[in-house]
Every structure is written in C-alpha cells, then in structure tokens.
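What you see is the complex with one protein chain gone and the rest in place.
After this line comes chain A, so read on.
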Amino acid sequence: MASEWKRFLEEEGYEKFKEAMRLSDEDSKDDPEDDPFRSKYRSREILLEVKEKLKPHLEKFREQDQELVFLDCVIDLRLGVNYIDTEELHSGEEYLIKVIECTEKYKLDKNAADIYLHALNNLGILWFGRRNPEKALSYLLKAEELYFQYKKEVDGPPKFVAEYLKSAEDEKEKLEHLRNANFENSYTHTLYYMAQVYAKLDESEKSALCCHKTLQRQLDAHKYTPLDWAINAATLSQYFVTKDEYPQARHCLACAEVIFEEIQFSENENVSEDEKEKVQQGKADIQRCWAKYGLALLEFSKDRLLKATEEDTPLDPDESEKEFEKFNLEVTSREEQITCKPVRDFEEARNVFLRVQTWISGAKEFYVFDGRCTDYIELVQDHSKAFKFLAFFELNLDRQCKMHKRRADMLLEVCNELNPQHYLLIVRQLIYELAEIYSGIMDIKYMILKEEGGQPSIHAIKKINSLALQSIQKYQAYIDSFKDNKPDLPDEYPELDTRPILVAWFCMGRLYSKILPLNVRERLDNIKKTEACYQYIIDYCKRHHKAAECMRAELEVCEEMVALLPLKMEKIRQEAEI
C-alpha cells in the first residue's frame, strides 16, 4: 500500500533527492563558464526521473494518500525553481502555479503551508524578474498574509519543504525546532523580497521597514553573518540620517558595532587575506557611517539654530523622544558615546566633533591615500566639513580663523598630490572649497577689524590682502580647469558647471574689491578688475540665456555694479587730483 512508495524512497528515492539537491545547490557554483547550467540540468533530470517513478503510485493512491500528493508538489516546486534558475521562466511558472493550485486549499494544513509559502515567494521572484513589481508584490503579500494567518490559527510549525526529501530520522523535539526555524526563515525571505520590490516601486519607507524587519529576524533567529549584518545595519542608519531620524540611526550604528565585534573574537583561525581585508573594510565603513551620522547631526543642528534666529522663533522641539522599532540588543553604553539630540552650543558641538574626528582617523587606517585614494580624500573632505560645522558654534573669531586654516591645510595637502588628469572632478571640488575657505577667513578678519575699530595695522592689511589673493588664485585655477588644454576659456561651459563657474567669477569680482589698496592707483586697478569680472558674467549671460536664468540674482547685482563702478572710479580720480 502506502508503504510501497515509501519503500521506493528509502531504497533509492532519498538518495536521488540528495544528489539532486547537491547538484543544484553546491555543484552548480563550480559549473564551467561555457556550460553554466550543467549541474542544474542534471539535477532537473534526476527530479523528473523520480517524479516519473512515483507516478504510478500517485495514480493509485491519489485519493487516500495526501502525503504522496504533497511530495509530488514539493518535487514540482523544486522543478519550478530549477526552470527559473535556468532561465526557462515559462516552464518554471507552470510548475509553480500547479503547486499553488494544489496546495491553496490546504494552506493552513501543517503539511502544506510551507510548500505554499515557498511557491508564492518564488512567483514573487519570477514576476520581479519580468519587470512587474506590482504583480510580484501581490504574491509576496499573499505569502505574508498566510504567515500571519497560520501563526494565529494553527498550533505548531508546518512540515518544511526539505523534510519531504529525506527520510524522517530526527527526534520529535529537534524536528519541531527545525520546522519552526524553517518556517520563520521562509517568511524572512518574503520580507527581504518585499524590500526589493518596494524599492523598485519607489516606496523607500516601506522598503526600509522591510529591511529593518529582515535584519531583526536574522538577529532573532541567529541566522546571519556578523560582517554582513553589521554593514547592513550601518548602511540602514544612513537611510535614517537622510530622514533626520537620529535616534534610530544611532541605534542602528550601535548595533552594527556590537555585532561586528562578534567577528573579531573568532578571528584566531586561519582566515584568508581576502577575508581579513573585508573585515578591515567593514570596520572602516562602519566608522565612516558613524562619522557621516555625526556630520549630519551637526549640520542639522546648525540649520535648526539658523532657522530659529532668522525667523526669530523658539527652537522646534526636537522629536528625539519618538518611539521607534529597536533591535533586540543591549547597546545603551554604545549609544551613549554620542548624542542623538541636536546640539545647542559649542561644548555640545565639540563633543560630537571629537567623536567624528576619531572615527575619521579610524577609517583612514584602512582607506589610505596611496591605494584607496578617492575614499581617503572623501574622508579628508568630511574632516574639513566637521571643522566647518564646529567653527559655526565657535564664538571667538580668532579661533574660528584657526579652524578654517586647519581645513585649508588638510585640503591643500591632498590637492597638491593629486594628478588632475585622473582626478579632475575631485581636484575641482578641492580647489573650490579652498577658495571658499580663504575668502571665508578673510571675511572673519574683516569682522575682527570692525570689532577692534580704529585704524587697521599694516600686518592686518597684509593678511587680508594675501587671503583675498589666495582665494582669487584658487577661483581662477578652478575656472582654468575648464580650458581643456587650450589657451583660452571655452565659449560655452557644460550646463551643470555653468553656475559654479559664474559664481566663481562673481566671487573674484567681490574679492578684488575687498583688497585694501596702498594707493589710489592700486585702488583703481582693483576696481577695474572687479568690473571686468562682473562684465564677463554679463557678457556670458548675454550669449547664453540659460545661464542668465540660473544667475538671476547675481546678474542683477553685476549689472548695477558695472553701471556704478566707472562713476566711482571717476570720483576717486577727481578726489585724488584735488
């Protein structure tokens, strides 16, 4: 009777299944490039062969023996997945649909629920592959629905797919545990697929939620590789950073740090260089994410204060008390290393700054200048940014100057080493930032003069003039980088660069007017230079109307200034003659 087909399985069926699974899941990884699906095809043949052998039994016992029917479904499910893996989507779909039809009415049956869930998951994958995320989502939502319904209505986890393909030998208790783990894992996959589908549908919030849940479940089930998990949690924190949800971002990072350390404890075994490097990179990346978190928090705090002063309103109450989904880890001590609330004064800002600085130098241990240049420079730029935000909270003008000077020094150091032929875009960014820093320091020096009152010292004048000239030189270098190896500037700049370039001209014009002249002649010369810069902008905008649109406010100023400056010069001349 029923034992007939079971005997067949015991005698050869299970052996065959085992081989088919091994071919499909392990051997297939080593298939040669010119025959990429060799093992998959072999696996398919074996499955078809067993299915064929079971057919007579199935015909005989279909009505009485549900177990056999479900076994047939499992084989179909495996076949469906096999066809999809080998890019025969249509056949794969047929098998999966058959499985769904067969098991749908038993979906709350212990023996069929997992099969049904697997089929739904795979149909989700299939339709996503066919660029139909909506349809994929409908299958995955069904899977999710089943999971919850089953959990609510049925007692005990379902028999899992792989169980059908081997002889029952596990003890009952262990089996129960395995079943539970497998069922939960199936649903974790559902969530993970949903994360991808939502991302495709531009529902980033839902996608992030699914990612979060996936991580949570991996953690709860102890089914994760520490490195991957930590990197994922750290990256997820960046999503929350962009949403200004700092408490949650911080929580993710703290958890990433804790899980990451699990790797370091088991590092005594002999690991390949490759693996070691990956771990080092992971560490550096988590530190970078921390640094980005700190920077974002500082910037957010700065904008918040600016907004409050400009609108003359009290600070928005910060919403950091908001409840959020937490991972199941004890990380309070790690969270306490940095605040998650917007900072309000220099002292608070300095604490954040110091942490950021430590993280950046930590990351620099892996991202070295010679070898991982682009990343290193990005770290330097972040460091400069950290100083910039800190300077905002600094009330002492002299110390503000020193901070900006530090920025200029660190940027100059890398900028001078870079070959602009290979790093043109980065070099441009660096030069531009340098120009901004020099003129920024100059502005602060002016403020100091004003505060001090009275006649400026020769030294102060010299300082201001040299800063203005340094800034001008950097702006000019930035503009010259568009010459394309030719002697003259191009007649038209690339569209997206137009505004930065014209703003550079604009700033140069202003800087010439800021130079404190020693005599009338010099004064007139500088005014002429200023005028020339503004005139350049006007001429350019006349030739290119698109440029005029993106420079409207500055253009107006230029036009007025160009009209006024000759009069001013005339006046200066007259006064000098008197």
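The rule we apply is simple: contacts are C-beta pairs under 8 Å (C-beta built on N, C-alpha and C of every residue); 3 or more make two chains touch, one makes a residue touch a chain; residues count from 1.
We take it that contacts and distances are computed from a predicted model.
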Listed names "Transcription and mRNA export factor ENY2", "Kinesin-like protein", "DNA primase" or "BHLH domain-containing protein", matching UniProt entry of the absent chain: "Kinesin-like protein"
Contact with the hidden chain (one of A:Q248, A:Q429, A:Q470 or A:N526): A:Q429
Identified contact with the non-displayed chain, of A:N82, A:S207 or A:Q248: A:S207
Listed residues A:E336, A:E365, A:E417 or A:E452, member touching the removed chain: A:E417
Those residues of chain A which, in the complete complex, touch the missing chain: 32-36, 90, 93-94, 97-98, 101, 124-125, 128-132, 135-136, 188-189, 192-193, 195-197, 199-200, 204, 207-208, 211, 214-215, 218, 225, 228, 231-232, 235-236, 238-239, 241-242, 285, 288-289, 292, 296, 369-374, 414, 417-425, 428-429, 432-433, 436, 476, 480-481, 483-497, 499-500, 503-504, 506-507, 510, 528-529, 531-532, 535-536, 539, 553-554, 557, 560-562, 564, 566-571, 574
